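Incomplete set of chains, arranged as in the complex.
Read from first to last, the chains carry the letters A, B and C; within each, the first residue is number 1.
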Amino acid sequence: MTTRIDGRAPDELRPVHLATNVLDFAEGSCLVEFGRTRVLCAASVEDRQPPFLRNTQSGWVTAEYAMLPRATHTRSQREVERGRPGGRTQEIQRLIGRSLRGVVDLELLGPRTITLDCDVIQADGGTRTASITGAYVALRLAIRKLAAAGLVSEACILSPVAAVSVGIVGGVPMLDLCYEEDSTAEVDFNVVMTGEDAFVEVQGTAEGKPFSRAAMDALLDLARHGIGQLFAKQQEALAAAQPT
Amino acid sequence: MTTRIDGRAPDELRPVHLATNVLDFAEGSCLVEFGRTRVLCAASVEDRQPPFLRNTQSGWVTAEYAMLPRATHTRSQREVERGRPGGRTQEIQRLIGRSLRGVVDLELLGPRTITLDCDVIQADGGTRTASITGAYVALRLAIRKLAAAGLVSEACILSPVAAVSVGIVGGVPMLDLCYEEDSTAEVDFNVVMTGEDAFVEVQGTAEGKPFSRAAMDALLDLARHGIGQLFAKQQEALAAAQPT
Amino acid sequence: MTTRIDGRAPDELRPVHLATNVLDFAEGSCLVEFGRTRVLCAASVEDRQPPFLRNTQSGWVTAEYAMLPRATHTRSQREVERGRPGGRTQEIQRLIGRSLRGVVDLELLGPRTITLDCDVIQADGGTRTASITGAYVALRLAIRKLAAAGLVSEACILSPVAAVSVGIVGGVPMLDLCYEEDSTAEVDFNVVMTGEDAFVEVQGTAEGKPFSRAAMDALLDLARHGIGQLFAKQQEALAAAQPT
């Protein structure tokens, strides 16, 4: 049987931790770790609507994503120094935003905006899927706080949402790729699912060579298996969370 | 049976045209039309390598994407006026570049860069998939020109590549969404495949509500059906192309 | 007698074509060709006024100009990648805007803005003068559409306007320079005239050596000769134009 560079089985997640309410000022926050990947997720609630929702009662959920310069093995330049977020950054923050909105009833949320800031403290692969998984916890905690103040119903969150990467490395389908695996993967999928066994996003890319329908099916099975465990971790963390 | 707003059957492509070598200076070019969507694809060959390939013999294929301001129903501001390409633009041009690289042997291409400029003259949905389909033709024509000059082997292109959008609109899976369908779709997939029945990219998004595995399977079947017809159109256009 | 590199006589225009209403969404459009120079001109009507016209009943006409990256013999970088339109681009779009405003009664136009987007598909010299000539046609078609809807009077256009380049190449005054002539010209003029034999703009530059008053007079005669033919082409195209 295949062993991975960090000793895991192909269908095994890295150790996952979700620390809740780690920030004093944010309405909800979560420090999520998938192995050495570490992302700080903060949920900020503001009583404003984006321009395109003016004159409605609907709310909005959006995300921003960034990496600290020394999150990576070697230092990366800050994007502010280049004057704009790079293409990868924008692609990721759009993905996180869509994934979260996929499980929120924006009408029930009411005329407010929740921003999920996902700042990568350390990057060892899977930062976008860890961000989605942690951002859900931060969002849920913020909604819980609003609900405790009688401002919204917790029912505005329709389901949990979590995400994981899967890929084919050396011909073997693997769950939750670390950086070294990711950089040699032939195929790379990011899969976002809800607690009701449905998909919010599926993004698969052939890095090396095109992949067959059968390979895709195997990867989606693996992702579903991992995401099930992430839902359990989220539930556990939320049950134990202390209010700020 | 469901009829679509433009009278098509759910599994029917819009009229597709691929006009070749429409530009006098580009090494290869193709004006692609999917219904009212019209994209001008130009392949430019330059004898330079991107910095990360220095000291190798490998080449590179990249893409840029933009929309003319009046491609759309109402005029959009030029991105140059905002000082940077938007997130959507960057996401699309990264997708086009990856899709094309997925069928090119960069070692065989040798130390040169081919840029595929995909400029949307008119946008009625599916601009990114039309871009990939047309850019392949422009790329092929440029390689043919290089090969005629004895500079590269045509074998550096490993397979054709084409792309189509599919989605679920009003509960019905449909092929090749026009703008009006796209803006009301519950689920939206962009699928990129090679001539060898394999996938280069699969990007599926739940716009409205999460989708099941079965729904995804139906959409992928539909995409494969449409892409088969696009390969035929590409082959026909390439067979008839006159050199510039 | 002097023959030019493309076989024309010194006082001969390149073949000029004006294709009308080539876009489905723009209120008016024109694809103009002066030889291999090809510019897509789109007129967009918006019910808004620029800030400096607030609290007046006056309208505005403005222009934007850009070149596709592979309009030129070798690929040029997109200006959006440099974060701002270059000096040449701004100079040209200001010229086009002033030229069109020179023949419009902005009071009669009423509180709306018409933007003329001039996107150069292929550049072989004279793109700014082709843009003015084509933009007039697009503008006229847009006004015709507004007039048909009873929104403005066609009388808000006071006269046709057209433009041509003239220059001294190898000591010989020539009409409508192509790129190769333009790049070796000693003197280069862009002349914009109205249908009433008057000037809107005259911009003359000594590229190589200063020019005499007599040389200027010869060039202005040549320009007038060419612009007369352009007015005929415009009239013909407008007479034959089908509504969108």
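Here, a contact is a pair of C-beta atoms (placed from the backbone, for glycine too) under 8 Å apart; a residue touches a chain by one contact, two chains touch by 3 or more.
Since we're looking at a predicted model, the values are computed, not measured.
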3 chains shown - copies of the sequence in the complete complex: 6
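Keep in mind that, in the parts below, only the chains that are shown with their structure count from here on.
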Touch-based graph of the chains, sorted into line, ring, star, complete or other: line
Most central chain, judged by mean C-alpha position against the global CA mean: B
Distance from subunit C to subunit B - Cα centre to Cα centre, in angstrom: 33
Gap in Å, rounded to a whole number, between the CA centres of subunit B and subunit A: 29
Approximate Å spacing (C-alpha centroids) for the pair subunit A, subunit C: 51
Sites on subunit B at which at least two other chains make contact: 83-85
Sites on subunit B touched by subunit A in the complex: 83-88, 90-91, 93-94, 98, 102-103, 159, 193-194, 196-206, 209-213, 216, 220
Residues of subunit C touching subunit B in the complex: 23-26, 29, 36, 40, 42, 44, 46, 64, 66, 68-75, 78-81, 83-85, 115, 117, 119, 121-122, 124
